[in-house]
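Report on the structure given below.
Every protein chain except one is present and positioned as in the full complex.
Order as written gives the chain letters A, B and C; numbering starts at 1 within each chain.
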Amino acid sequence: MLPWSAELAGRIDEQVITSELLRANPLGDPCERPVWVYLPPGYDDEPARSYPSVYVIQGYTGHVAMWRNRSAYRQPFPETADAVFAGGQAPPAVVVYVDAWTAYGGSQFVDSPGTGRYHSYLCDEVVPWVDGRYRTVADAAHRAIMGKSSGGFGAMITPMLRPDLFGALATHAGDSLYEFCYVPEFGKCVRHLRDYDGDIWRWWADFRSRTSFTKEADMDLLMLLGVSACFSADPDGTVELPFDPRTGVLRPQVWQRWLDWDPVRMVPRYADQLRSLRAIWIDAGTRDEWFLDVGAEAFRAALREAGVPDEVIHFELFDASHMAIDYRYPLSLAWLCQRIAP
Amino acid sequence: MLPWSAELAGRIDEQVITSELLRANPLGDPCERPVWVYLPPGYDDEPARSYPSVYVIQGYTGHVAMWRNRSAYRQPFPETADAVFAGGQAPPAVVVYVDAWTAYGGSQFVDSPGTGRYHSYLCDEVVPWVDGRYRTVADAAHRAIMGKSSGGFGAMITPMLRPDLFGALATHAGDSLYEFCYVPEFGKCVRHLRDYDGDIWRWWADFRSRTSFTKEADMDLLMLLGVSACFSADPDGTVELPFDPRTGVLRPQVWQRWLDWDPVRMVPRYADQLRSLRAIWIDAGTRDEWFLDVGAEAFRAALREAGVPDEVIHFELFDASHMAIDYRYPLSLAWLCQRIAP
Amino acid sequence: MLPWSAELAGRIDEQVITSELLRANPLGDPCERPVWVYLPPGYDDEPARSYPSVYVIQGYTGHVAMWRNRSAYRQPFPETADAVFAGGQAPPAVVVYVDAWTAYGGSQFVDSPGTGRYHSYLCDEVVPWVDGRYRTVADAAHRAIMGKSSGGFGAMITPMLRPDLFGALATHAGDSLYEFCYVPEFGKCVRHLRDYDGDIWRWWADFRSRTSFTKEADMDLLMLLGVSACFSADPDGTVELPFDPRTGVLRPQVWQRWLDWDPVRMVPRYADQLRSLRAIWIDAGTRDEWFLDVGAEAFRAALREAGVPDEVIHFELFDASHMAIDYRYPLSLAWLCQRIAP
Partner (left out) sequence: MLPWSAELAGRIDEQVITSELLRANPLGDPCERPVWVYLPPGYDDEPARSYPSVYVIQGYTGHVAMWRNRSAYRQPFPETADAVFAGGQAPPAVVVYVDAWTAYGGSQFVDSPGTGRYHSYLCDEVVPWVDGRYRTVADAAHRAIMGKSSGGFGAMITPMLRPDLFGALATHAGDSLYEFCYVPEFGKCVRHLRDYDGDIWRWWADFRSRTSFTKEADMDLLMLLGVSACFSADPDGTVELPFDPRTGVLRPQVWQRWLDWDPVRMVPRYADQLRSLRAIWIDAGTRDEWFLDVGAEAFRAALREAGVPDEVIHFELFDASHMAIDYRYPLSLAWLCQRIAP
């Protein structure tokens, strides 16, 4: 009963995948990973029917169990997603909640010697695992991916890299235009690191030794360390920061590795792949703390430039910050499902 | 497995109480209320042993299912509380997670014709219900109450009103010194209400008709409405605001009803009751957005003035804001349990 | 030449008054006080003509030489005021820039054993001095007073106390509704004073010994000390703070002395005097950091309640904070002059 709980019209299978690709990952994170598979109302009653699928990924520091978190006067996304189907706002779909947590708080959904092979895990393990166990329409035209923030980033890049798997995406305030979303953070990090003699590992040791997030530095430095591990680790796993931690001066080669992962800059390289998509939802808040509304504009403009037709794009800026924007997820979910339904 | 879940050394009984006192409450909220009863490690193995009990209440907009919410690099309080006992930091206790949610987001743990009889529900229904079903030491000397923010307020006032039930308390950033924590909010509310022609019910209708908390006004006006319903409802349930919504001018009689619930002002009236307590934990953050650190200082000073001996008080200000302060709950829990153990 | 300087159509007489009333003031501030008298265009050409007069007073920490301060793309008020007359937007007037600086940064334009007799200085020395040396229409109907912030406060109260002298006023974001504008400051001050063992004199000694305003505490504590000296000094000059500096608890008798100076609360006591005024301009910014927009609403409502007719009132809220609002001064000046012209 609300507000404490809600009945779903569909149901969620909470499963665990034993990942071969994540075995022996550099951070020692579990290779047994939770996966939640939501089956829409009617799924059990129509055993011959196949469904499109939507993969849902999370923002930085998110892990799959947080989808259960409740807040006042709102329902968790698994419930509002269920309501989309229960209310007939979109054709039914299987919704897959993927976990890509790491000891650094996230994986950016890429393969990295600094964190692990989370991109491959998602594409080569989770997707076949789902298709093998549930009645999905197992092709890109009927498979979408969506997420917020780092999850929006993952939703932008995964179909670029694997258009054979994903034919649609939704990015809510997804990381993009890295000068705007990352460089100001670097400035803050230089300041925070003054207390640690410019050595992020000293901060990490401190962070691990006490209550987390009691210092203003914690979130900023965690993201710096984690995203560096994702984007700019050496083959042996050594994490390279994209700037000199004492002066803030960008290290061009390392920073370029980050820029190579900027969705706005990736678009021209992946123009063919992007033109193959049938649905792209882009949104952000006009007051996003990381300027991801500006990034969203830039991503849309790059798509246009790359020849992606306007008809497949939904673009919207909301009067919002980066926080508490889960109310937009059912909107994009319905929109995607209308477009990937068989 | 962390971060997704954790095993408890003890166990939690998730129960439901059918409240007679909340039946037909004015807001139409459920009278079937969830209650979680935590039983410490060893409870099932020592059937003859009785335990002290600690009642845990929540801040505004909190309900019991939120204790399950997970956040990065931290564990929910039910897990950190369990660790207190599993690690031997305090003698074992039964911990009772009480729910006092209302349609307005809270009850302030008082009886009010505007919301319902939540104080009586807690004292006259939950406590006997727990004592009747679990092996508690059923007296005030071995029963404590703790909470944060509005829950800290509840933890301060409940033992004043019912020293026969509660002999110890912990308040984390509990509401107090109302000029400081409430009046600035009233100023913001006057501004917010300009968009609603000074009529909070127009805002309420708007709030209920759309996604919650997408307007800056929402949280401030919700608290105003809710706390007014708790502190200054007429006998017929009509909610009286403590100020003129167009000018901000305090309405002395209504405001006095609020002040009568200010813990700092209540202390002299309840000096005898407070002197009977054996443990009082008071904390707050030096950057608390509602000046509750100042309120904490004032509450402590009032206790001293009332003759409460320093030995029963733990007072501490942390370098913190009002948010994300759950790391302090296991500290007070352990401290309380050391003092209420039989 | 702009932006460096501008020619006036009128002229400013920079004078010095040797005040008897300020001689031996408790802070040892000068009794030789600057006064600037602006004479409008035409003043020297029409030796038989008499003019209405407008007295201009300043906000906290303001002194008369600051009227010369220039900022980018704007002109100082003495220039924009001149433009009102040069452009024929209002009948010409003599404008008197009064100085009430003290060692604590201001006087609130009241008589106080803590600072000096600044109210009497203004009313009993400056006004006669001006009327004796310049061709003013020397009666209340043709004399106005205006100011911002503390100067707005002074502009509200001076005609209440001396309706025989002032028949019109303009308050720009004037101090009022003291729970809203002052009490939150007290909360900040309690925090600041933790570094000074709760002793404002220790802060004052520190402040005087180093570069001013390099600590966040400085402005808040200066205003606290200064306004306390104005409103709640003992007859022997001892400054009483309106709250306990360690707990924030209001000291009722001292706080009542402040409230006795709250313009909103003064209105009923001075209803007759206020009804005698012919023009009252009230404005504030909707984002005023001290909620003086709420105070402005309350002051207007109190005037209405006291029987001041709407026709004599101009009330306006601007989309603005408390800062950089000098662009509104020529608006009120013109409006006042239209109403006090002979």
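The criterion applied here is as follows: a contact is a pair of C-beta atoms (placed from the backbone, for glycine too) under 8 Å apart; a residue touches a chain by one contact, two chains touch by 3 or more.
Given the structure is predicted, the values throughout are model-derived calculations rather than measurements.
Under the touch definition stated at the start, the shown chains contacted by the missing one in the entire complex are A, C. Of the candidate positions A:166, A:291 or A:327, contact with the hidden chain is made by A:291.
Within the set C:49, C:70 or C:133, the residue that contacts the chain not displayed is C:70. Touching the chain that is not shown, out of C:15, C:61, C:120 or C:276: C:61 (per the contact rule at the top).
Residue-level contact of chain A with the missing chain is found at 177, 179-180, 183-184, 186-187, 190-191, 194, 244, 246-250, 264, 286, 291, 293-295, 297-298, 300-302. Looking at chain C, the residues touching the absent chain are 1, 3-5, 30, 32, 34, 61-66, 68-74, 99, 101, 105, 211-214, 319-320, 324, 327.
As a working rule, only the chains that are shown with their structure count from here on.
Under the stated contact rule, the graph of chain-to-chain touches is a line, running from one end chain to the other without closing. Computed from the mean C-alpha positions, the centre of chain A lies at a distance of 36 Å from the centre of chain B. Averaged C-alpha coordinates give centres for chain B and chain C that are 45 Å from one another.
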